[in-house]
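Apart from one protein chain that is not included, each protein chain of the complex appears where it belongs.
First chain written, first letter: the chains are A and B, and each begins at residue 1.
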Amino acid sequence: MSRPINRRRFALTAAALAAPVILPRHSLGADVKVDLVHLFSGAEHPIQKVIKAFNDKRTGVTVVSRQDGTTYETITQKAMSAIAAGRGPALMTTGWKLGDFAKKTLGAQDFRQIFGAERTEALLAKFRPQVRPLASIGGVPIGLPWSMSTPVLYVNQSLWTEAGLDPKAEPKTVQELYPMVRQLQDKTGKQGLCYEVNEWLPQAFIQNAGGDVIDGDGKPVMDSGAAVKGIEAFVQPRRDNLWRVMTIPEMVAAYQAGAIGVMASSSARQSGVRQTAKFDLRLIQMPGLAGLPRRMNSGGNFLAVYSKIKEQQDGAYKFMEFVSSKEGFEIWLATGYLNVTTNDIPVRPGNEAAHAQMEGGLTSETIWPGARGLEALTVHIDWITRIVNGAVTVPDGLRSDRQAIEKLIAA
Amino acid sequence: MSMAWRRLGGSPWLFAGPAVAAALLFVWLPMAATLGLSFFDWSLLRQEATWRGLDHYRGTLANPDFHLALVNTGVYLLALLPLQVGVPLVLAFALMRVQAKATGRVYRTALFAPSVLSFPVAAVVWLWLFNPTVGFLNTLTGMAGVPPQRWLSDPDLAIWSVIVVAFWKSFGLNLLIFLAALANVPRDLVEAARIDGAGGWRRALDIELPLISPALFFAVVTTFIVVLDEIVGAVDVLTEGGPYRTSSNLLYFLYERGFRHFQFGEAAAVAVLIAAIVAGVTWAQFHFGERRVHYD
Partner (left out) sequence: MSTTTDAIAERGPPGPIVNHDADLARKRPEVGSARVRAPTRRGGQLLLHAAFIAVCVATLFPMLWMLRTAFAPSQDVFRATLSLWPDNATLGNFAAAFRLHPVGTWFMNSVVVAGAITLGKLAVSLPAAFAFGVLSFRGRDAAFALVVGTMTVPYVITLLPTYVAVAGIGLYDTLSGVIVPTIGHCGFVVFFLRQAFKALPRELFEAARIDGAGPWRQMVEIALPNIWGAVAAMAVLSFLGAWNLYLWPHLILDASEHKTLSIGLKLFATTGEQGGEWGPLMATALLAALPVVVLYLVAQRQLVSAFATSGIR
């Protein structure tokens, strides 16, 4: 250990360090390479299967999976840096909520311009009429409305029955849900409930109370009386000690470990949760608010093309043709996303609640307007987090939120 | 080989040139460019630059998130400077008094070990310990009868969790510095004091401590830099500055403005402000610290 380092040893080490500089590059032959940036973790995720199924067809196009993060915000930020440096992705699963930002700041391509009106129509014809506008920004189609989900309740059925609750109970409102969660927590000693702290689930509460996050004219209105009422209902379980607030990754890990009774999250989280959960899992529709009409929201992503190279754009077209086909979409539905195509595919067992919720009618996800929409979204989530943690009252927090967003939209 | 060629080959500038060029190209030039950038609205995504004068400075100084980052940086410094200097100092003195040499070396190795890890590795290890439901730390507090904590998502706790990780990962470096300095204290001086009847505490406080004051000073200055710059790796992995920026610091604020939201001009202004703060504090450290430092 104490031998002095002499010149010979030093030179040897140096040579050893320098050797791997020339690394062999992975070769894909003569295929057109289309990199697909996404946010889905794991080698077993259906996105890997969709990509593999497509690549196995040997169309002369190879799609390369590129996971850059786990949230739409992260992968969009990464893509922004990459696009600025001239190395943007060819395709990206772009969050609905960032559609405006994708068009204005990231330069998502207009399908009609790169594919022509006819081919664009042929591609989008596979999708149900009500979802097609979601990937159209200002009347310009910039995406394939691939993935749509909706918030649902993930019930740990083992804990639920252990607490003596009716195994078939489906609370229609949170006012029905909260006492059940109370019973579960008291009987099992496990945390009763966990909500996602983001912008999406609170939007469901605001809408079900009759409010809106951003109105039809693009004005932030998340501090209206109705919205305040919705968010009050949202934070109630935290005040009642039924919900210990945590980050989404912490929540999912805890839920999978069987430490949480009921979790509210996207139906599209199913494939991951089902894989590791070692208890009975039951999905039910997201409850609304007592005495008010249900107005649940949808969310998810569309496939947008960022490449400016003709070959890659055409490669992306071929891939999008495949994912919209019955074969491609059947694989994709394993995620827990909803069948938004006209393909006749039976509902997967376990996903009935999400489908029923869709049949009941879903609004779109809030689209954060303007060239600084991504920043606006981040600021909004910060305010929601402050409110949830009790650092500020609901009306005060939402008012400050609205004021901050107004500034960013105007900028 | 011609004489001229030989003279050229032996020119001192051929030796020093690359380092000078690197310093100019990668430090001094970018520094000037940052200052220039801070007066404009420009980024890689917008082609035209707009002159904004001092707007970015005004905007930043009025931004509550900047205030929070500034206050948090103060909290990080006030907590970590005494911890990262005081604890290793005590440990170094104690370690010098361990009589079994080999065992002392084992202690030193063990205590320094976390310091070779990078901040993200350290953070990932602690991320696992901090997990609110399956992490070991809550198991441990549970044994002590303390209710489980939300180490990283409790706004009152997150910054302290980051501080624990930063302390754990960095104190060994100062320990090494102090040990090296203590080993250099002339033995005869300590012996003489012992013969004069000075007790162990007296010798430590009156003889050794003043003699290692340059090392102490050095440790304070480097710790200041580590706390300001480098914990960004821990912040990013552990909390991403959250919840709602309560564990963010100035550098993380810059990272968010510049690289998450692509406001280059604003981020440049933040960089200039950080540099000004660093320059100010460093000047103060030298101005007030140097006088109390003894060089032999």
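Following the convention adopted for this analysis, a contact is a pair of C-beta atoms (placed from the backbone, for glycine too) under 8 Å apart; a residue touches a chain by one contact, two chains touch by 3 or more.
On a predicted model such as this, the values are computed, not experimentally measured, just so you know.
Touch with the chain omitted from the figure is made, among B:Val75, B:Leu157 or B:Val190, by B:Val190. Considering the full assembly, B:Val116 is the residue among B:Leu61, B:Val116, B:Ala192 or B:Ala284 that touches the omitted chain.
Counting the whole complex, the residues of chain B in touch with the unshown chain are 6, 9-10, 12-16, 18-20, 22-31, 33-34, 37, 44, 91, 94-101, 103-129, 134, 136, 139, 168-170, 173, 176-177, 179-185, 187, 190, 194, 200, 203, 211-212, 214-215, 217-218, 221-222, 225-226, 228-230, 232-233, 236-237, 251, 254-255, 258-259, 264, 267-268, 271-272, 274-275, 278-279, 282, 285-286, 290, 293, 295-296.
Hidden from this view is one chain, which touches chain A at 1-2, 4-7, 10, 14, 17-18, 20-21, 23, 26, 35, 41-43, 66-70, 74, 78, 81-82, 84-87, 249-250, 252-253, 256-257, 272, 275-276.
By our rule, only the chains that are shown with their structure count from here on.
By the touch criterion stated above, chain A contacts chain B in their complex at residues 77, 80-81, 83-85, 105, 191, 244-247, 250, 253-254, 257, 259-260, 372, 374-375, 378, 382-383, 385-386, 389, 391. Across the complex, chain A is touched by residues 43-45, 131-134, 150, 152-155, 242-245, 259-262 of chain B.
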